[in-house]
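Comments concern the structure below.
Note that one protein chain of the assembly has been removed; the remaining protein chains are unaltered in position.
Coming up: chain A.
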Amino acid sequence: MTTRPNSQGLLGLIDFGKKPDGVTILMMLGGAILAGVGLAYVLLQLVLNGHSAFNTSSNVAWGAPIAFYLFFLLTSSGLSVIASLDTVFGLKVFYPVAKRCMWLSITTLVAGFSILALEIGHPFRMIWAIPMGMQFHSPMWWMGVFYSIDLVLLCVKFYLMHTGEWHTKRAHYVSIASFTICILAPGTLGLVFGMMAMRPAWYSPVMPMYFILTGFATATAFILFITSLYEHEDKQAEVKRLYTSVLPRLFFVSLLAVIAMRFGQIITGLWSNYEGMEAHWHALRSPLFHVEIWLGFVLPALLMASESRRQYRPFQALAALLFGVGIFFARLELLIVGQVVPLFKGSFGGYAEYWPSATEWMLVPAGFGIFYVLYGAGNWLLRLSETSEQ
C-alpha cells in the first residue's frame, strides 16, 4: 500500500496529481478565509494600537493568547505521543493513524507558534535573545529549547515516514527522541506554571502531568473527530477496530483521568485557606468553568461510557468536539485562575478583571485557519492515510 516517491527533491515527495476531496477543499478554503480575516484583523490592530489592543494589564499579564497557544502546543505533543505508540512501543494497531497524527502534530505546533509570535512583545528579538541568554534556570528557556527541537524532530520523523522508512534503525532512534521530547516539552510548559510558588492557584508539582495528560486527551479527541470526517477509510477490519473500539476507549479512559485530576485540583483549591487560593471560589462563579467541567468533560465522558455509544461515529465526533471546546476554555480558565487575585495591590481593587478583547479572540480564527489550511494541504498532497507494510 505504500507508494514510494519516484522523483528527486522535496517537491518530488508531493502528490500533485491527486485531486482533493470535498471535505479537504472545504477545510482549506474555510481555513484560508479564517486565517486571512483573523490575521488581517490582529495585525491591523497591532499596527494601529500596539499591544494595548489586548485586554491584558499589569495585573493579568498573561491573557487569552497564552491559553490559545497552550491549547495548540499541548495538543501537538499529545498527537506525537499517539504517533509514537506504534513506532516506539510497537503497538501496531495505531499504524493507520500514525502518519496523520504526525502531520496534525506539526500543523498544530505551527498554529501555536504563530499565536505566540503575535502575543510576544518582541518576536524577532526572541529568536536571538533566548538562545543567547542561556538562562537554564528559567522553565521558559527550556520550553523554548524543547519545542524548537520538537518541531525539527517532528519534521524529520514525518519525512522518514513519508519516504517509507518506518522500521529502519534511524527511524526508530528518531521516534524515540521525538517521543522523549514530546513528554519533556509539555512537561516543561507545565513547569512554567507549576513552579510559580507566588501564584498558589498554579503552584503544583502535578501541573506537568496535567499538561501531558490533557494534551494526550485532546489529541485523541482531535484524531477521533478528524477521522470521523473520512468514513471511507475504515474498510479494513483492523482499521475499523481502531476507529470504533481502540481510539474511543483510549479517549474515554483519558477523559476519566482528566476528570479525576481536575476534580482533585478543584477540591484542594476550594479547601485551602492559603492566600491566593480563593481564586478557585472565583472560578466557580465563572461561566467558563461550568462550560469546561460539565459540557467539556462530564458530558463527553457520559457519551463515551457505554460500549455501543462508543462505537457510533457521530457520538464519537460529538464527544470529541465537546471535549475540544471544554479543554479550550479550560486553558483560559487556568490562565485566569492564577492571576485573578492581584499581588500586593491594596485591598480596594478586589479581584483582577479580565476578559479577552476582540483582537485576542481573533487569534482563534487565525490559529485554526492556519491549522486547517496546513492540515487540508497535507491531507490532499501528503498521503496521510498511508501506513506501514509491516
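Keep in mind that, in the parts below, a contact is a pair of C-beta atoms (placed from the backbone, for glycine too) under 8 Å apart; a residue touches a chain by one contact, two chains touch by 3 or more; residues count from 1.
As a working rule, contacts and distances are computed from a predicted model.
Think of the chain that is not pictured: of "Aspartate carbamoyltransferase", "Amino acid ABC transporter permease", "Spore maturation protein" or "Fe-S-cluster-containing hydrogenase components 1", UniProt labels it "Fe-S-cluster-containing hydrogenase components 1".
Checked against the full complex, the candidates A:89, A:281 or A:355 give a single residue touching the omitted chain, namely A:281.
When the full complex is taken into account, the listed residue touching the unshown chain is A:57, out of A:57, A:244, A:286 or A:311.
Looking at chain A, the residues touching the absent chain are 50-52, 54-59, 61-62, 120-123, 125-126, 129-130, 132-135, 137-141, 144, 192, 196-199, 275-276, 278, 281, 338-339, 341-348, 350-351.
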